[in-house]
Structure formats: structure tokens, C-alpha cells
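In this view, the complex is presented without one of its protein chains, the others remaining in place.
Presenting chain A:
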């Protein structure tokens, strides 16, 4: 979806790309560092950006959460020799769709007007959040 957003906007020069790396302090769960990169200081509010990353972290944590629902899903899947994965959409996939929608929303409302673009981490193997900074040809509204 972020690709289509990129195609829709008139081609702008990419000034820089910032990569928000993963935060492994809690293990291998998917979390991103909330540290505000210095390259974005001129473009966006620190609170705003950290709020976006925090929200993404929450969504990913929910996707990977070990709760009673995931246990039931897992046991049911095991009993059917995991063939349910062919028919059912897994919890993680549902969350990924939610995340994609959230990123699209954020891009439309907050980042695109500032000449920034967030790339969904799933397109980068859940390794980084890629923030593309476009050259600022005009003042934002």
C-alpha cells in the first residue's frame, strides 16, 4: 500500500532515508527503537513521531502476544496437522493488515504533508522502519 502511495504522488527527489532499527532489549519480539533520529528534527514533531513508533510497537506486541487465544489457535492447528493455516487467516496476519492500515493513515494525515513517507516494516523484513525524506520544494501547509 505504501508503494501505491508513492506511485500516486508526483515523483519527488529523495533527499535522504532514515532507518529506525529494531529494539532487542525485550528479546526477539518485534519492537522498534523510539529514539528520535536527528535528521527528522526539522520536519516533524518529536512527540508525534515517537507516538507513531510506540503505537506500531503496541500493534506488533499484540500480534505476537502469547495469550489464551493464541494457545487455543495453536493447539487446534496442531490437532489438524496445521492444515487450518491454509483456510484461516492467522491472528498475526490480521494484525499486519491493521498495521498496514495504520501506517497508511499516518502517512496520509501526518507524514505526507511534511514530505515524509513511512514504509511498512513488513516490506523490509520487519528489520527497520524506513522513513523517506523528500526534498522540500514548498512550505508545508
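Note that in this section a contact is a pair of C-beta atoms (placed from the backbone, for glycine too) under 8 Å apart; a residue touches a chain by one contact, two chains touch by 3 or more; residues count from 1.
FYI, contacts and distances are computed from a predicted model.
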Open item on the list: As a check of understanding, state which of "NAD(P)-binding domain-containing protein", "Palmitoyltransferase", "Shieldin complex subunit 1" or "MRG family protein isoform 1" is the UniProt name of the chain not shown.
Closed with: "Palmitoyltransferase"
Open item on the list: Tell me which stretches of chain A touch the chain missing from the display.
Closed with: 3, 9-14, 17-19, 22, 24-28, 63-66, 70-71, 73-75, 77-78, 81-83, 85-87, 89-93, 96, 100, 112-113, 115, 122-128, 130, 134-135, 137-138, 140-141
